[in-house]
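Report on the structure given below.
Removed: one protein chain of the complex. Kept in place: all other protein chains.
The block that comes next holds chain A.
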Amino acid sequence: MSLEKPQIIAHIQKSLNYTVFDSQWIPCSAKFVCMGNFARGSGVLQIYEIQHGELQLVREIEKAKPIKCGTFGATSLQQRHLATGDFDGSLNVWNLEVPESPVYSVKAHKEIINSIDGVGGLGIGDGAPEIVTGSRDGTVKVWDSRQKDTPVVNMEPMEGETKRDCWTVAFGHAFNDQDRCVCAGYDNGDIKLFDLRNMSLRWETNIKNGVCSVEFDRKDINMNKLVATSLEGKFHVFDMRTQHPTKGFASVSEKAHKSTIWQVRHLPQNRDIFMTAGGAGNLHLWKYEYPAQRTKKGADDVDMGVAGSVNLLQNVTLSTQPISSLDWSPDKQGLCVCSSFDQSVRVLIVTKLNTV
């Protein structure tokens, strides 16, 4: 008898000498970038390569301000430029071969950029490559690297409104040149979905606890599912195919981790499998099952979505500190890198994902 459930194996673990906030695979390679800040208050980018079961430091780049988040989502496969957001509110796009000065730089926000996402690059999807940043100053801005200094879209609180921190942003619904959606999660539990084609707010809801992470299952398709994770161990999976005019999207929620769920990431090779990273240093691997009927007629004869169910495939505890970031490798199924607040980065292998 062999093990049937997917196993999460901690392949390599490396202790670092700085606080690491985010780690991202460099597309089409066995390298990844770790971003964080040194104890002396300066930012750092380190590039590691996996060699013979160990991590080799390929390059270390120090910057003036600590770096909070980064993405390769808006760059082409040949260029592989990294877009980062730092503690000062600056958005920079770096060419990692020539990191002395950024390819594109702008003072995006007045306060720390909490989250960043990119779309339109890496040969995925159509349309212009764009970067979205969400910040503690309550605004969400979309940038195009061809337009200097001003954002392409700015989602800001109305005049006189007390601002809430934006904790997470995600692109989705980018299935053709024109359509695109941005989903933003705020610290008071608001989730807002903006339609960039119509420049309007398409949907909003409030899940009571601050939203730590949102992600669409795929950026480049007609929006299918959205997972939003929050404080106090809850996450919600919304079925985004059917929008009811008043009730919005159907959702199923699950309580897990018994602590803040810091991050959710879908497997690039299978959009129904996702992993959540918790504040107690544990990872849960989930699979979403679709319901028999994805829509049903509501009371007033308007279509309503039906949410499916979520099954826990596997879980593992890797550390005592929260795992703050998680990234699946787009090239090798099951390979992922995660970083946690115990100043370490781990490369994990998840097996049996093709038979799940």
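The rule is simple: contacts are C-beta pairs under 8 Å (C-beta built on N, C-alpha and C of every residue); 3 or more make two chains touch, one makes a residue touch a chain; residues count from 1.
Note that contacts and distances are computed from a predicted model.
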item: Absent chain [UniProt protein name; select from "Mediator of RNA polymerase II transcription subunit 18", "ER membrane protein complex subunit 1", "Telomere length regulation protein TEL2 homolog" or "Dynein axonemal assembly factor 4"]; value: "Dynein axonemal assembly factor 4"
item: Hidden partner chain, touching residue among A:G70, A:G89, A:G210 or A:G248; value: A:G210
item: Listed residues A:E111, A:D190 or A:D303, member touching the removed chain; value: A:D190
item: Of A:Y18, A:Y104, A:F249 or A:W262, the one touching the omitted chain in the full complex; value: A:Y104
item: Touching residues (missing chain, whole complex) on chain A; value: 2-3, 7, 9, 11, 28-30, 50-53, 76, 78-79, 103-104, 120, 127-130, 142, 144-147, 150-158, 161-164, 177, 186-190, 192, 194, 196, 199-201, 204, 206, 208-210, 231, 331-332, 334-335, 349, 351
